[in-house]
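With one protein chain withheld, the remaining protein chains of the complex are depicted in position.
Showing chain A:
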Amino acid sequence: MKPLVPVSTGARIVLGAGFFVVFVAFWGAATWSGWVPPLFLASPERTLLAGWSLLTEFGFAGDIAITVFRVVGGFLIAAAAGVPLGLMMGAFKPVEAFFEPFISFARYLPASAFIPLLILWAGVGEAQKLSVIFIGSFFQVVIMVALIAGATRMDLVEAAYTLGARSRGILRRVIIPAAAPQVMETLRLVLGWAWTYVIVAELIGATSGIGHMIMDSQRLLDTGQMIFGIVVIGVIGLVTDFLFKALNRRLFPWAVL
């Protein structure tokens, strides 16, 4: 191995899949040998069996669907509100001066700490779940998008001015397209965080969803089901990440992503 020398695509796939194999092998070794009792950790095959029964007997697909809906819904609302505000803050310094101090304060408020209040305000329905994700994502999106838009290359802005652009043209035809790829990367990250908020929201005061299933399984001490639930979240995360990256490559062929 030499520092910073790239690997081929084939080698990358083999190595990436390899660690999953190693991980499952250690998990199997720890459980099959009896080193860790099944009460604390189910073996790989028991986890898969638990997953199969969840899906076929207990309608777990519905839980997955409702959780995906909450994550995507809350995330989209946060993005739809946060991206425009962030762009305006990045582009126009008075707007930034007005919002930035409050948003810097608000983004340190832990979304999970709002759950009891939100239950009081919005009940235990979908509005409350979406609100938790919104609070967790919105302020992060705003701050990061403002930072990206504010870091637009000044020489590109100046070139646009000398070509006759005015404020509106600078925003629409320079700042927004220049920021777009990084904004999408930010959204990809924030979607990942939204998954942690949804599970927390579902652990408290929920009657459906992956988080609720994990909570139920704890009462039954069914570690197989709990682990299966966690693995499902990981797989969904992996797939959305992959889709997001593919979308970005398609949307921004000019950028080196």
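Definition applied: a contact is a pair of C-beta atoms (placed from the backbone, for glycine too) under 8 Å apart; a residue touches a chain by one contact, two chains touch by 3 or more; residues count from 1.
Just so we're on the same page, contacts and distances are computed from a predicted model.
Only one chain is not pictured, and the protein name UniProt records for it, out of "Germination protein GerLC", "Acetolactate synthase small subunit", "ABC transporter ATP-binding protein" or "Predicted aconitase subunit 2", is "ABC transporter ATP-binding protein".
For the options A:160, A:200 or A:215, the residue in contact with the chain missing from this view is A:160.
Within the full complex, the residue among A:69, A:193 or A:252 touching the omitted chain is A:252.
In the full complex, chain A touches the hidden chain at residues 155-156, 158-165, 169, 173-174, 177-178, 180, 252-256.
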